[in-house]
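Removed from the display is one protein chain of the complex; every other protein chain stays in position.
So, chain A:
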Amino acid sequence: MSSPAALRRSPLALLVVLFLGLCFTGTAYAALQPSAAPGTSAATMSAEDVAAGKKLFLGNCATCHGTNGEGVDPIGPSLVGAGAAAVDFQVSTGRMPLPAPGVQADRNASQVKFSEEEISQLAAYVDSLGPGPDVPAAEYTDLQGADIAAGGAAYRTNCAMCHNSSGTGGALTRGKYAPTLMGVEPQHIYEAMLTGPQSMPVFNDNNLTPQDKENIIAFLKNMEEGGNSYGGAGIGSYGPAGDALFVWTLGIGTLIALAVWIGRKAA
């Protein structure tokens, strides 16, 4: 037979090398790919879920997002690549289906239209249109071992400029707003960071690692549970605006009333 050197020159060699290269790359990708958090769609969602989700989608979402989730300009964006996390966030907080057009979809937790199962079916369908961020694993939303202080620092750096240092929300341009974060499910806060709904920027796992996100949520939950409520009633956590409202109404009002009382002539 010919020497290995001769084989190297064989026309088939190129194909073999190409085949090996592709195999190696594919294996390496599968091994090193950032795991899309456990509980991925592929694992738990079946074809039936996707089909049921499609049915729900056509009945409730297609008007604005198109019959194939491709979006209807200008009323609804394309959902290709939106991912299950976005669906879960928008639908389980009652933002979607949108009751009426407006500057922004409001959180409406008491008016959630679908059961958890239906929401996961919808999510499976949307995820089938193109992969996107998935619903976070429970280990990142159970707040076990989270660092509140680190979460506070990350919160002040990334979130406080819109949501306020006490998480009570703030105004954005033209009637839009950053909603309050008090009383929001940890999973929904996580999904919001992951998907950047409406005016919010996306904080993907490179900006804020899943642990950072969990820390932030733990910090918010600590505030929600009164971890920062010292010194009496907070007047809505609106800083000097609340103080001014108080001092100019009840505060000075009481003192003036007492001044009137003291200034009266004795009977």
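Definition applied: a residue touches a chain if its C-beta (ideal position, glycine included) is under 8 Å from a C-beta of that chain, and two chains touch if they have at least 3 such contacts; residues count from 1.
Here, contacts and distances are computed from a predicted model.
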Omitted chain, identified by the protein name its UniProt record gives, among "(2Fe-2S)-binding protein", "Cytochrome bc1 complex cytochrome b subunit", "ABC transporter permease" or "Thiol-disulfide oxidoreductase": "Cytochrome bc1 complex cytochrome b subunit"
Among A:Ala51, A:Val202 or A:Ile235, residue touching the chain not depicted: A:Ile235
Hidden partner interface residues of chain A, rising order: 103, 148-150, 152-153, 156-157, 160-166, 168-175, 177-178, 219, 222-223, 227-235, 237-241, 243-244, 246-248, 251-252, 254-256, 258-260, 262-266
